[in-house]
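Removed from the display is one protein chain of the complex; every other protein chain stays in position.
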Amino acid sequence: ADAPVIGLITKTETNPFFVKMKEGAAEAAKAKGAKLLSGAGKADGDNAGQITAIENMIAAGAKTILITPSDSKAIVPAIKKARALGVMVIALDSPTDPAEATDALFATDNYRAGVLIGQYAKAALGGKPAKIVMLDLFPGHPVGAQRHNGFLKGFGLAAPDAKSNELGKAPEIVCMADSFGDQAKGQTAMENCLQKAPEVTVVYTINEPAAAGAFNALKKAGKEQGAIIVSVDGGCQGIKDVGAGKIAATSQQYPLKMAAMGVEAGVEYAKSGKKVAGYTDTGVTLIAAKAVGGVDSKDVAAGTSLCWGKK
Amino acid sequence: MSTTTLSPPAVTTMRALHDKLPPLGTLGPLVALLAACVFFATQSDRFLTGANLSLVLQQVMVVGVIAIGQTLIILTAGIDLSCGMVMALGGIVMSKFATELGLPPALAIACGIAVTTLFGLINGLLVTRIKLPPFIVTLGTLNIAFAITQLYSNSQTVTELPPALTALGNTFTFAGTEVAWGALLMLALFGLAWFVLRETAAGRHVYAVGNNAEATRLVGIPTQRVLLGVYVIAGLFYGIASLLSVARTGVGDPNAGQTENLDAITAVVLGGTSLFGGRGVVLGTLVGALIVGVFRNGLTLMGVSSIYQVLVTGVLVILAVAADQLSRKGAR
Amino acid sequence: MSTTTLSPPAVTTMRALHDKLPPLGTLGPLVALLAACVFFATQSDRFLTGANLSLVLQQVMVVGVIAIGQTLIILTAGIDLSCGMVMALGGIVMSKFATELGLPPALAIACGIAVTTLFGLINGLLVTRIKLPPFIVTLGTLNIAFAITQLYSNSQTVTELPPALTALGNTFTFAGTEVAWGALLMLALFGLAWFVLRETAAGRHVYAVGNNAEATRLVGIPTQRVLLGVYVIAGLFYGIASLLSVARTGVGDPNAGQTENLDAITAVVLGGTSLFGGRGVVLGTLVGALIVGVFRNGLTLMGVSSIYQVLVTGVLVILAVAADQLSRKGAR
Amino acid sequence: MMMSAAPQIVMQAKGLVKRYGQVTALDGADFELRAGEILAVIGDNGAGKSTLIKALSGALVPDDGEIRLDGQPIRFKSPIDARRAGIETVYQDLAVAPAMTIAENLFLGRELRRDGLLGRVFRMLDKKRMLRLSIERMQDLKVGIRSMTQAVETLSGGQRQCVAVARAAAFAQHVVIMDEPTAALGVKEGNMVLELIRRVRDQGLPVVLISHNMPHVFEVADRIHVARLGKRAAVLDPKRVSMSDTVAVMTGALLPEDLPAGSLAH
Partner (left out) sequence: MMMSAAPQIVMQAKGLVKRYGQVTALDGADFELRAGEILAVIGDNGAGKSTLIKALSGALVPDDGEIRLDGQPIRFKSPIDARRAGIETVYQDLAVAPAMTIAENLFLGRELRRDGLLGRVFRMLDKKRMLRLSIERMQDLKVGIRSMTQAVETLSGGQRQCVAVARAAAFAQHVVIMDEPTAALGVKEGNMVLELIRRVRDQGLPVVLISHNMPHVFEVADRIHVARLGKRAAVLDPKRVSMSDTVAVMTGALLPEDLPAGSLAH
């Protein structure tokens, strides 16, 4: 029989997170003798691009599609169509809305990832006044909102719930700016925020490249000692930055694991026709160089050994 | 004496025949499209199926309809960077009006199209009245439309639409193949645009304005009105594209349209329309949109990984136009 | 008799004076920039500090240097969509060569710049030899450079660079303000480009080619060589921008440059250079880049939330150019 | 021209002023066109001839001064207004759309629609008829152009000129203005245009002819308007003034009042 065809659709081509995910899937596919097709939106938020990728992969004979939805709601009708054609669809990294739209979900909870670093930042700050800079993704992105609101929640501030796409506000936030998850833009955003509010004690960043940019800006202003930077992702580079003291703590996720599990499920489906179902939390771990009281965290060594699901 | 200077009938007939053929500017992209199809057909036996080709048509219908409006604007030597964002705004307006405000679907659709047409009007007024460069105007409205879309939708996707809004995404069976009504609508709109541009005075005036605006004005054509009309009609097309986009995805998506800006311009230019205005054929734009769609579909069928797809697309875009150019040189 | 037709000295002096002033095309953007600065100064007392202004300069240095190359190309009536991606590739090449291959920093930098220059050369050859439209050519190389960047870097950021690669990000103190060397380099490059475009034959030929390519050819100027030269030099500028980008962020970032494409073109057009070629001043581009930087900085200082920033930017871009246009009408 | 009845004045302008920055192209120019005449406008390069007729044809709006058509004061805001008033103009920097065909250029802005439904409802152009009429029109001018469906940019300089002249002559209802229509034309074609100008006049339409070609001017003009330094220096009667005196007035070597008696037109 032909090798089973499995499609993997990421949000973009370029985010190291998704590149890792693709690598994990490719390795697993090779090991299991499956053919992996990969596709992506042109940019984060490109729902139409993902729909096109789903259609083309089905046309190419894919029986299982793994997808990290760019837009949790907007992708649902296309997934419904695919499932109606007998294709098993598994969401990776983030759920669709409603979550039942896919057969299964292998993911991290982004809201929870935010909560963890929020708690850490609150504890690490101790008694100092909270003057928070929020370096978000870009307007309208659900993951951006989930991490942002989770952080506020963990920090003990009022925040919208996990489903909201609105960025929560609080008087403790002295500056909010978009980093586009990019180091150079993160740096620019942080520089401008420092002009607005020179006394910063906590910096929330959407991901580790943005955190690195924020650190650069702080360092240039000679303020890197005074502020705690927290972030999300737990990529190998990010963990290194935690070790180097640039980032205080980050919530680590496991894209390789998600992908490998997805491919295994796809091969199994091709063999036996058995579908997986339900939510499998691939877990979030808080990685911090210095543990603080009252918040569970693992150290850098543990983070490095696990970074992005390396086994 | 006049007969001696007129050319012999043989030459006249030859030339008449030559005039009947489409100009090479349209033929070149068509050859590139066919070549791509032949290539993909040899690589994957799934490519040349009716179902797959119908799929490609569905995938390009949104960009295709946007690109009609974009063609009109580029023919007048303008450019519209706002097209995708305006389209997204239209989609949000019609889906929110139909769900939250509970308007009847037809009215909600009309409101959405009215908003995109209004944006076309604003673009047009800024270009014609204050004489701003279209690039700047539409760069501005691009940002404005994006911001309004996000603010109005609160960045939330609008779901649970009434079926009337997504009807164009439904299919009918033709010769054993499922064809989407929206794809049919796109083809009809291309036909309409082609007819108007070619067979009516208004259409010829669009070319004239792009070709030599001052001469067109001196001849007594209200160039400003032609320009304004083009921007408004482009806005109307974006509104129809909004509806197609909503129908295709089944939701009102505030992040739609972000890649359509460049895609639409690419389709127009690949189709042989000059960015300097006055030269081009709208059917070339259809071919240009199809080239992009066929590449994406064919490469996926071949199992080319997506980053290599980008690489291959880059090379092929250049090759397609280069082949066209070189063949024209040969013909001279 | 010749004296009767020559104008009286008063008129001549007036005109000579008039010729000394920068053309309104440069003055307009400058006025817009100053107006923006005055506005922000009233809104935030931190705005007009030396440190903040020096910061803005640092933030625009990458886009600024790219935009110099882009200005050259747009002056010849071309356009370069690939600029940002080529810049990113250059940054990855120099940072990977310096770390993984362990080349001496100077050599690694040279290699990075060589790669971007090579891309310029490829763009130029396709435009001049095969006579492809610059839009298509650079759309192709945009994709190619992007794919190579991602593949070569494996989409991973390159870190732990030798200090020589980031030296331009360091600052020196001038009049109590920290100024980045890279910002100084950008200003120097603008000065150089301004001098060459204005005071040398090669520079005037760039204008002539964009203004009337056929006439320039007939006059005996090797237009193809001028064009090729412009694309190659633009590539060189992108290489320098790569170095600035690496120096600014301290890493080799495969995702750099993605918004710089449109930003650079925006800076050029905001600066008053015509997309139809042959008209414009490179210092206007600097002003255009600063306008974008000042808006972003000033709006953040005012605490405007990001989505409203997008809205305001859209409106202000239009207003800035409209004010320029209306003031020119008044002057006539 | 008959001297008896007071000649009817079709178009008249008084004190037209047009400035371009420091340059004053029109400096209080007067103008008068009578029914059924050919009025030649001559003058040095830069004397303001083209600017004058652009003001008369609505291509530009003068800074000052007044224009009357059939005695009524008018204000053309655009060439459309002038065209509606039946004024057709051949501009010096040929107003043609180079990428469009000759037939399309001839009918630009006055396209013919098909009869019946196709034309009324679908607004379809009658390309065949326009093509046929174009061929007739160009044969009138005896121009050897091979195909009316070729783009204007492929024509020789003189052939382009012919397209512009043919267009103006074919559609004028009231006044025809031609800015150096014979400048790029061969001897044969130039004579055809002069012939055409006479024919237009004989149909009762007055013609304004700007030309640097003195033999042409003296061959066809009923009166000669001499433009100089943005003003009207004199109006001469070609039957009573010599070519060399005309040139002398034009270049300023001779003042109009020093001309032999009777040189000035009435």
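Structure notes:
Think of it as A, B, C and D in the order they're written, each chain with its own count starting at 1.
Keep in mind that, in the parts below, contacts are C-beta pairs under 8 Å (C-beta built on N, C-alpha and C of every residue); 3 or more make two chains touch, one makes a residue touch a chain.
Please read all numbers here as calculations on a predicted model, not as lab measurements.
Of the candidate positions D:73, D:116, D:157 or D:262, contact with the unshown chain belongs to D:157.
Only one residue in the set D:112, D:170 or D:183 touches the chain that does not appear here, and it is D:183.
One of D:66, D:93 or D:136 touches the chain omitted from the figure, and that residue is D:93. Although one chain is not displayed, its contacts with chain C can still be listed: residues 1-2, 4-7, 11-12, 15-16, 19, 195, 199-202, 204-205, 207-208, 211-212, 214-222, 278-279.
Although one chain is not drawn, its touching partners on chain D can still be listed: residues 20, 22-23, 42-47, 50, 92-93, 143-146, 154-159, 161-162, 180, 183-190, 212-215, 247, 250-251.
Note that in this section only the chains that are shown with their structure count from here on.
Chain geometry summary: the mean Cα position of chain A and that of chain C are 34 Å apart. One inter-chain figure worth recording: chain A and chain D are separated by 73 Å, centre to centre, where each centre is the mean of the chain's CA atoms.
For chain C, residues touching at least two other chains, in rising order: 150, 307, 310.
For chain D, no residue reaches two or more other chains under the stated contact definition.
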